[in-house]
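Note that one protein chain is taken out, while the other chains of the complex remain in position.
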Amino acid sequence: MQDGGVWLDPATREALALSLKVALWSTLCALPPAVGVALLLARVRFPGRALLNGVVHLPLVLPPVATGYLLLMLFGRRGPVGGWLEETFGLVLAFRWTGAALAAAVMAFPLMVRAIRLAIEAVDPKLEAAAATLGAPRWAVFGLVTLPLILPGVLAGAVLGFARAMGEFGATITFVSSIPGETRTLPAAIYALLQSPGGEDAALVLVAISVAVSMAALLVSEALASRVARRIGAG
Amino acid sequence: MQDGGVWLDPATREALALSLKVALWSTLCALPPAVGVALLLARVRFPGRALLNGVVHLPLVLPPVATGYLLLMLFGRRGPVGGWLEETFGLVLAFRWTGAALAAAVMAFPLMVRAIRLAIEAVDPKLEAAAATLGAPRWAVFGLVTLPLILPGVLAGAVLGFARAMGEFGATITFVSSIPGETRTLPAAIYALLQSPGGEDAALVLVAISVAVSMAALLVSEALASRVARRIGAG
Amino acid sequence: MGLSVDIRHDFGGPGGFSLDARFDAPPGVTALFGRSGSGKTTVVNAVAGLLAPREGRIALDGEVLFDAACGPRLAPHRRRLGYVFQEARLFPHLSLRANLAFGAWFAPGRAAPGEFDRVVEMLGIGPLLDRRPGALSGGEKQRAAIGRALLSRPRMLLMDEPLAALDEARKAEILPYLERLRDAAGVPILYVSHAMAEVARLATTVVAMEAGRVARAGPAAEVLSDLEAAPALGLRDAGALLPGVVAAHHADGLTEVEVSGGRLLLPRMRAAPGTRLRIRIAAQEVILSRTRPEGLSALNILAGEVVGLRVGEGGGALVQLRVGEDLLLARITRRSAAALEIAPGAACWCVVKSVAVARTDVGRATG
Amino acid sequence: MGLSVDIRHDFGGPGGFSLDARFDAPPGVTALFGRSGSGKTTVVNAVAGLLAPREGRIALDGEVLFDAACGPRLAPHRRRLGYVFQEARLFPHLSLRANLAFGAWFAPGRAAPGEFDRVVEMLGIGPLLDRRPGALSGGEKQRAAIGRALLSRPRMLLMDEPLAALDEARKAEILPYLERLRDAAGVPILYVSHAMAEVARLATTVVAMEAGRVARAGPAAEVLSDLEAAPALGLRDAGALLPGVVAAHHADGLTEVEVSGGRLLLPRMRAAPGTRLRIRIAAQEVILSRTRPEGLSALNILAGEVVGLRVGEGGGALVQLRVGEDLLLARITRRSAAALEIAPGAACWCVVKSVAVARTDVGRATG
Partner (left out) sequence: APSDPEPPKLTIFAAASLKTALDEIAEAWRDRTGGALALSYAGSSALARQIEQGAPADLFVSANAAWMDRLDAAGLLREGSRRDVAGNALVLVAHRDGADPAGDSAGDPAPETLAPGADLVARLDGGRLAMALVDAVPAGIYGRQALTSLGIWEATAPHVAQTDNVRAALALVATGEAPRGVVYATDATPEPRVRIAGVFPAGAHDPIVYPAAAVADPAATPETVDAALAFLDFLSGPEARAALTRQGFALPD
């Protein structure tokens, strides 16, 4: 850190940019499957439903390090899924930012699913029935009625997921390490600073940046949500 | 670990019991304030609302270690809050399971608040208005109408919180360290095992236990939730 | 005494609506009458405290409930008004029984013994008490909502089209109960309805609204027999209110009622001789004749004198007649009016079928 | 052809309800009539595909929509039935305009040009198009729900008390539209209503339900003039349907209609001479006389012959008369029946006021 403050410190900027990229991508990519799983759990009774529910919650229950370890075993280059992905699609997750996004997505997934599921369960099925009588096939009922009505929940899920992804550390560093510019997110940088003598002050600066970013995301999401709510509510 | 398997290993049993105690207490104690904060955020427009919202989300955004540090600073024996608590109520959090519960509660808090808030926002204010015209004062409207209607959300929040508390590790170990029988929860034990070469198998056993417990909690909560939903819904 | 409303409010948004309503509702039943979208529910919401008007004042029995300028803005639960909403608004998580009991938990004093059972019986919802609202039919929900408001022991009832979803038979069971409430218990009622029969039977005061404004307000008997008000209330529904006293019950199932202009034979009613009634005679059910008609199945023939005549569009005419001391309305064709030479001062016989006066048209007179 | 329903279903729970309904609804308007809780909405839901009955079969125009045993269970959106729900069920997140357009997005073919505007105009919701349902009055919501179903170009309409929340004037604007739909567009309608006037005007078929069972079903003219069916339909609402043809319009605002038993003068109506009509004559608005009455304001006096007599409780009697080729009902007191010596075969004059036949009582005849 030379003169000019942390804002100019390229390593910090790199970590911040990476964190944002990872959090955004993980949120965006996890959202559609989260909606799908939430729909499944909220609406469909099928064998294995309890199991799916359990698996979704796993990353919450396990210490992040354990989740990271499992990810490493599965999605590592030598892991069964990771190997297959690399062979079939040429998609490498291990030690890439894509892997960090995967880890963040996995950790955020249960939060998203819960929020969206709650919203789905609050939708009046009578409205969906009304849409069906008007000739709307299932996908249209979902897209035109259910989805707009659960938008606040989806948004809440996205915010929770984004915040969690911004803060994700244990699973990420265990899975994809902390490689500058590739997988060294803000939390990993904070960790590294906290591990070295005299790093606390620099760590505090990173914490502040991280808090500021998430606050901004929160504010934006709240504004969006209240707009959506106004549309649905009193209208 | 002697012969007889982990089930008989007293250290494991101790960690499991402690994890359960910590998770239960943290969930129970965090739930009422979570409901309160969710109500505030969902229903009241006041200056500082955005700030409160941000503070609530902080533990999600920060790496757990950072949260642990903050807790240590505030609630440690020499911390401003910790010292006051000890002087005034004789309540010591440092190195006690109570501190672990606090850490778990803090980490779980944003998840609870979000779930409950979503549920509150889904309550039809017309029903609350109807209750008021029937003579119910505010607290009664809350207790007799709002609360029962948001019960699924409160339950979802509790489950999320419990699961998160079962998995909490970083903030806990930083705040109250890992003292066998007092603050050494399952995740701490899992972490310890994963640190040493060859500890993986034993760690997997603990992971399995942890998963089993949380699955059980999930199943119970789902059963409860579907009962509540049946009462509210088609009835 | 009674309810006094004087409020102004605007809804923003596209095609915004603005309300400017001022009327006094003395004790008894005040009917808010008006077309869809004329602002009836908005007024009731303001009285209940669910909407704070931009401007104005609402008082009940001398107590100011709301004053936009400076006065109090009593919270809804302190107003103790039993509100039957246009949509039932039952609590979905509570059984019907708990829904009905809800208001009583907060009402001061104790319920009259047997009140719960009486209301449940009257509404015919006894077998449904352990169900949740989600498992009720539309009309059942509406009945439950009426019961819930009644059982909250309110000092005033606000009823927004409470009987719209119900069949005639059920209405005929509920109306007398509301009458007893009005007369015996002295609970004032603000009653929104599109059904003139209900309004005429219950209302002591009529407030007709048009596009957010009060078009006509006054005592029911006066407004309903007013030639000028008839178009606002709907011609088909025009009809005067005659006060009467039960004179005798006859063996063949008819009840004789004395009105100022003579005696009417009406379908049997459960009311002791001497009971004071008010009878709605729909204008379209009165036949006029210059000579006393004979041999008709209609039993009631009253002598009257034409007071006013209003010729409307579409071949119809509304005739106002004095019958004894009261006013009667008759709706006839312009052709008949010409043929019979109907003009103010003309003497006429008014033919009213006994059965045309339906049970729902006969109410107990107030006080 | 038409709708054929034959279903059984049970709701569990306290005071459980069981449905056993079987009826055929030929093209035209089929009125489902019955007291609150008799199972009307349940039947409509089953037809719409929102409820799968435990047992039975539903077919429309020969196509099986549902067969519990083995056949198809067509999804609601494949049935293309426009359902106006008892509660409006508008989409809260969409503007009124989008709500109205919703069905059209999925309907095959193209809308008739100007259809949207016509429906909006008829329902009087033009100024509200940009609002969301949350900002509408009860009646406005209901009108929007009607519009939404109409604009989905359904092959059948299911209407569950669509006009209950509306004022008479508004009803009078909507009913002719439904008639045109029935006649010109040939869209069959399953119509739930408590209001006999609506039923009588629209229905070609009447299905009366009682406690989950079909008490009486048949062509409207037949059921409504049936002495036996009258109690089930409600005595106050009894009244026969007379087919007629517009003969002439008179300068004084009356329209002359030829019925099989003579000519009736009715309030002017917009229908070219030659138009076939059906006119509901409410039983309680018919006065009988053994001699031809003179000098009455009532212009319509038809000769008839008593066919049947049904003496009810409470001093009333229902008389069925043949007037020309058609049947008429008259409700008179027992005392009058005795005085006039009413008995099968007796010749009678039937007095019907012109204005007693309200505009809503006159409908176009089917086909």
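Assorted remarks:
As written, the chains take the letters A, B, C and D, and residue 1 is the first residue of each chain.
What we mean here is this: contacts are C-beta pairs under 8 Å (C-beta built on N, C-alpha and C of every residue); 3 or more make two chains touch, one makes a residue touch a chain.
Because the structure is a prediction, the values reported are computed rather than measured.
Check A:Arg49, A:Arg77 or A:Lys126 against the missing chain and you find that the one touching it is A:Arg77. Touch with the chain that is not drawn comes from one residue among A:Val22, A:Val35, A:Ala192 or A:Val213, which is A:Ala192. Within subunit B, the residues in touch with the undisplayed chain are 65, 68-69, 72-73, 76-79, 94-95, 169-170, 173-174, 176-179, 183-184, 188, 191-197, 199.
For subunit A, the residues in touch with the chain missing from this view are 65, 68-69, 72-73, 76-79, 94-95, 173-174, 176-184, 188, 191-199.
Keep in mind that, in the parts below, only the chains that are shown with their structure count from here on.
Distance between subunit B and subunit D, defined via averaged C-alpha coordinates, is recorded as 60 Å. Subunit D has its Cα centroid 57 Å from the Cα centroid of subunit A. In subunit D, 87, 131, 135 are the positions where the chain touches two or more neighbouring chains simultaneously.
Subunit A has no residue in contact with two or more other chains.
If each chain is drawn as a node and touching chains are joined, the picture is one closed loop, every chain linked to exactly two others. Pairwise chain contacts in this structure: A-B, A-D, B-C, C-D. In the complex of the two chains, the subunit A residues touching subunit B come out as 50, 53-54, 57-66, 69, 110-111, 114-115, 117-119, 121-122, 152-153, 156, 159-160, 163-164, 166-167, 169-170, 187, 190-191, 194, 203, 207, 210-211, 214-215, 218-219, 222, 229. Residues 48-50, 75-77, 79-83, 85, 89, 91-94, 102-103, 105-107, 131-135, 148-149, 152, 154, 158 of subunit C touch subunit B in their complex. Subunit C makes touch with subunit D in their complex at residues 11, 13-15, 34-37, 40-42, 86-87, 127-131, 135, 137-140, 142-143, 160-161, 164-170, 194, 196, 234, 236-237, 250, 252-254, 265, 267-268, 284-285, 287-291, 293-299, 313-316, 330-338, 340, 342, 351, 353-356, 358-360.
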